[in-house]
Structures are given as structure tokens and as C-alpha cells.
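Please read through the structure below; I'll follow up with questions.
Left out: one protein chain. Kept in place: all the others.
So, chain A:
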Amino acid sequence: MLSFTLRKLLTVAGTMLGIAVLTFVITNIAPGDPARLVAGPNATEDMVDTIRVEYGLDRPMIEQFGIYMKDLITGDFGTSIVTTRPVLDELLRYAPATIELVVVAMILGVALGVPLGMLSAVYKDGPIDHVTRILSISGVALPAFWFGILMQLYFSVDLGWLPVSGRLPLVTRPPDMVTGSLLLDALIAGNLETFRTALSHIILPAVVLSFPCLASILRVNRSEMIEVLQSDYITAARAHGISAGRIIAVYSLKNALLPTLAMIGLRFGWMLGSTVLVETVFDWPGIGLYAVSSALASDFKPVIGVTLLIGFLFIIANTLVDLAYAWIDPRLRRA
């Protein structure tokens, strides 16, 4: 198991390198002169040349790549042209909000998707199965921005139960930053009131973000469960006198969970990429919003930074899924 983990970590390093190279290539293939974009529409030819030299854009491609890689390794992601602050600082400021949102949405998706999938498999073609089928089809079909606005209108405007947008009201002082997650930081500070407020803000965006993910987890878990319940070892467990409840909750679930885990890994990456819409609708100050505003301003360094960060998180999530796989399935553990 230890060597398996080490091998996985090596793969993480390799994949990260690949992402870094690809990102460099794509930004350099993209049409347009970055120096001119930085200088702005009214700049003179001299000003553009100055900027080109200053940013090192006049040097050979291979040298630029060397500098780019050296900067990355030393943790220098460059400076945002719009805000003139280091990209790394800004990522550290915005990323926790997004990660918090994605993690809460993922917890929702798993906590509802797995049991609902189980139930609809056990009561296949019964009422529960039909309800969850409708639920999962709408989960995949409804566009996030439309569904988000609908939820805002109903729960915030009509019922007034939950806040419309943002992470915390302006009047609430955020807790001291430890993890960057407001929920965790509020708990660490022992401030339950702030925790409740933060929770009420995250519910709607998390539900909207988790809906498609819930749908796919539910469907995968359902079909796997149906297959497992028909397998020989379940027949054998019944014949050996193990009760129906235990067979479903302990024996079948573990087997059915393997493909569901793979789906969770994939969906995690998908959610990181699609938070943009949800963050826009709910005015959530995360990297999605940051990436879009930077891209619209042709601010390249932040875009590269966000790409690398999302890539990194995606790889980490999937590596965790791989490790969980090996933990659950003894056949994957190698000597």
C-alpha cells in the first residue's frame, strides 16, 4: 500500500508537469500580441516594445519556457496587470471560497446520491425509483444559471428563508482566517452565529452546483447496485443466513461504491470548472469569477494561474479516489 501511494504521488508530479507545459503552449499559440494587449489600445509602438522587453517576450521561445518553469517552481505566478498584485496572493484569497463551495456541494451530492441510488435499486421500478429518475434527469438537464435564479426567486425572494447571494453579509465580521473556509474558521473561532450565517449563504449555491453531480452519482450507484444485488456472492450471503438489511447496507454497498467513486472524481473536476456560472449567479467571490474577469480583461497571468490550480485540485481529487479504490478493493493493492 505504501509503494502504491508513492507511485501515485509520482504520477501526480508527472501530470502536473504535463499541465504546465500544455498551458504554456496554448497561451503562446493563441493569436494576438500579448505585449500590445498589455500596453492597451492607445499605446505607441515604443511603449509596446518597452513592455515586450520588460516581460521577456522578445526572447526565444525556449528561454521564455525556461523562465516560466523556473517561476512556477519557485511559486512565482507573475503579477496581475489589472490589480497589479501577485497572482499567487489573489489565488490564495479566492480559491478557498471555491473549494469550500465545491466540497459542500460534493458532500451534498454523495450524501443524497448514494442512499437514493441504493433505494431506487432495491425498490427497482417502484415509486421511489420513478421519483429519483425524474430527479436525476432534471439534474442533468437543467442549466445551472436558470436553476440558480429559480431557487433565488423562490427561497430568497418569495419565502425569504435564505440570503440571495454572497458569502457573508457586509455587516458580519469574517472569522480569523485559518483554513480559508468560513464554515471551518467560524467553528474554530467558536462563533456559532457566524457559522449559521455562513451556512445559510452557502446552501443555495451548493445545492445548485451539486444537482447534476447528485444526478450522475445516483444513476451510477443505482445501476451498480442492481448488478451487485444479482451477483452470486449476494445469493451466497443470503443462503448463509445474512439478513437482507445487512446484505444491502454492508455487502452490496461496498462493491457498488467502486464505480461511484470514479464518478465522484470526475465530477469533482467538472464542478471546479463549472463553478463560474454558479459563482456569477450567487455573486460568490471564488476563482471562477476571478478567472472570467481576468480573461475578459486579457489578463493572462491570472488565467494561467487558475488553470494550473484547477488542474492541480483535479489531480489531487482523482489521486484520492485512486487511493480509496485500493483501500476498498484488496485486488488493487500491490505488494
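Observations on the structure shown:
Keep in mind that, in the parts below, contacts are C-beta pairs under 8 Å (C-beta built on N, C-alpha and C of every residue); 3 or more make two chains touch, one makes a residue touch a chain; residues count from 1.
As a convention for this text, contacts and distances are computed from a predicted model.
UniProt records the chain missing from this view under the protein name "ABC-type glutathione transport system ATPase component", selected from "Thiazole biosynthesis protein ThiH", "Heme exporter protein B", "ABC-type glutathione transport system ATPase component" or "LmbE family protein". Between the chain not shown and the residues A:75, A:127 or A:330, the one that touches is A:330. Summary of contacts with the chain left out: across A:70, A:85 or A:238, the touching residue is A:238. Residues of chain A that touch the chain left out of view are 231-233, 235-244, 246, 251, 254-255, 328-331, 334-335.
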